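One structure, as structure tokens, below. Some questions next.
Moving on, here comes subunit A:
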Amino acid sequence: MQAEVKQTDQEVKHAEHSEFVSFTVAGQAFCLKITQIREIRRWSPVTILPHAPADVLGVMNLRGAVIPIYDLSARFGLQQTEASERNVVIVVSVHGKPVGLLAESVSEIISINPDDIQDTPPVDSRNTMEYIQGIISHDDTMVRIINLDAVISAPEQVLP
Partner candidate 1 sequence: MKTKVLAIDDSRTIRNLLAATLEEAGFEYHCAVDGREGVDMYSDVDPDVVITDINMPNLDGFGVIEELRGTEINSKVPILVLTTESAPELKARARGAGATGWITKPFDDASLIFALKRVTGAAA
Partner candidate 2 sequence: MSGSIQDTFFEECEELLEATDEGLTAIEGGDHNPEVVNAIFRAVHSIKGGAGAFGLDDLVAFAHRFETVFDEVRSNRLDLDEKLIQLLLRSSDHLSALVEVARDGGQVDEAHHDTLLAALDEYIPEEEEDLSFEPMGLGGPTPVGDLGGFAAAPVVPQEETYRIRFHPLKEMYGTGNEPFFLFQALRDMGELTVTLDENELPGFDAMDVNDSYLAWDLVLVTKEPRSVVEAVFEFVEGLCELSIVGDHDAEAEANALAALDAMFSAPPADGAALPDPSPEVDSGTAAAPFEPPVPAPEPEATPASAVEKASAPKAESGKQEQRGGPKPTLRVELERVDRLINAVGELIINHSMLAQQIANLNVADLRDVETELEGFKNLARDIQEGVMAIRAQPVKPLFQRMARIVREASAATGKTCKLVNEGENTEVDKTVIERLSDPLTHILRNAVDHGIEKPEDREAAGKPATGEIRLSASHRSGSVCIEIKDDGAGVNRPRVKQIAIEKGLIPENAELTDSEIDNLLFMPGFSTAKEISNLSGRGVGMDVVKNAVTGLGGRINISSAPGKGSTFTIILPLTLAVMDGMVVSVADQTMVVPITSIVETMRGSDDMINNLGADGTLLSIRGNFVPICDVAGALGLYRESEQQAGVYLLVETETGQRCALAVDDIHDQRQVVIKSLDGVCGEIPGVAAATILGDGKIAMILDPESIIAASPTAAAFDTERRLSNAS
């Protein structure tokens, strides 16, 4: 809301604000564009995929479709999440296929002015650099914008 007020005050320099959903993964704040998200579900135990890498938790039944669930934390090279009922699965669509992403919890919907997005400062983690599209300051915290295409590569490349 605040961001919108700011915009009306200023000259409209750029395209409209975009809505993002922010959530926490391993204690850090991340966000995804709201249009990338299909739905958000409470966590329920998944079916393990044999021989799957650590960041692939398994598969779950989404209204008759089998969709893979990724542990975002493990994907980002942070510690593995001990999934519980308090956690959420964010269902996104990647390459036209639904994919579930495990996050600790969903925080809020924030409106972001594209001009406010800053480039990711170089840090010593290639993983992070790849997966983060940019960062933004929101309520004095840093929110990381996830580059979905980098996180979930083409499905056939997920497993070795």
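The candidates came about this way: all candidates are chains of the complex that A comes from, given by their letters.
We adopt the following convention: contacts are C-beta pairs under 8 Å (C-beta built on N, C-alpha and C of every residue); 3 or more make two chains touch, one makes a residue touch a chain; residues count from 1.
Computed from a predicted structure; not experimentally measured.
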item: Direct contact with subunit A in this complex, candidates 1 or 2; value: 2
item: Complex contact set, residues of subunit A against candidate 2; value: 46-52, 56, 59-61, 64-68, 97, 155-160
